[in-house]
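All protein chains but one are shown in place.
Moving on, here comes chain A:
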Amino acid sequence: MSLHFAALLRRHGLLVAFALFLALVAVQAEAFLTPSNVLDVLRQVSIIGMMALGVTFVVVAGRLDLSVGSMLTLLTVIVVDRTNAFGPGLAILVTLLAGLAAGAWNGLLVGVFRLNALIVTLAMLSFLQGLTLAYSGGSNVNVADGTTWFAAFGRGSLWGIPAPVVIFALSAAVLAFVLKRTRFGRAIFAVGGNETAATYSGIDARLVVFAAYCLSGLTTAIAAIIMGSRVMGAQNTIGQGYELTVLAGVILGGTSLLGGSGSIGRTVLGVAMLGFIQNGLLLMGYPYYVQWLVTWGIIILAVWIDLGAKRGRILA
């Protein structure tokens, strides 16, 4: 009882701090809480957020995915290049399949062959970087036809809401349902919480982990489609460092790296907090690099709080 309360307080502590930050920035920079800026921030976080949705499944299942950054790069290059070759429809299909395949490869190694997730996905990060360069030959690609409907995903809008935000919100809603309400979601929690007990309950942990990575590949593919459409091109470094920002969003939301707890709602919140903090710092006139330093502090704080909650539970 009281433990829940304490944990709740800790979680709310972070929220209260965030609210204070929002107020502070709003006073200093009038533009901050205007609808157009808020939508802008949401649009900016939607790519990171999209990736974080899939990564949340992986993390709740007690694993990690550090390959999503370079996966985003490769898939963005693919979607742009294939749009030039086949047109957007087929390009999108190919990209989704490629994302699924990359995720499945991770899932095979981590889930089925039980290799260490950190090592496997770090190696995958490097591998996909190489693959990107091999594919693109080292040059940047651009969408040749400026009038294609492919532009809609990154640049369009629906009732005044940017398309990336709409896609992110819909995906978040669907995946929140999947994680919370379905058999698959329940199995993810069980495997992340206690893999042995899940196995004794007849759940095939290998398959569950495999599926989580596939999902992570799929959400990264959707993120790549948004990215390619927004930039209408792709550089070979476009997703560099994204894996850490994604993980930061997931952790900041309060999903535990130990697995077995977390939610899509929290991840959305975590990613949004990161976005508003970075935007706020920029509006207050701090140089660009400051947001990286602050992000570090926030992540440490979030992990600390998570650990504190766990420790309390163990001692009781």
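Definition applied: contacts are C-beta pairs under 8 Å (C-beta built on N, C-alpha and C of every residue); 3 or more make two chains touch, one makes a residue touch a chain; residues count from 1.
We adopt the following convention: contacts and distances are computed from a predicted model.
The subunit not displayed here is recorded in UniProt as "Sugar ABC transporter ATP-binding protein", chosen from "Heme exporter protein B", "Ferrous iron transport protein B", "Sugar ABC transporter ATP-binding protein" or "Thioredoxin-like [2Fe-2S] ferredoxin". Among the residues A:A85, A:A197 or A:I300, only A:A197 touches the chain that is left out of the figure.
The omitted chain makes contact with chain A at the following residues, 1-3, 181-184, 186-187, 189-190, 193-194, 196-204, 260-261, 313, 316.
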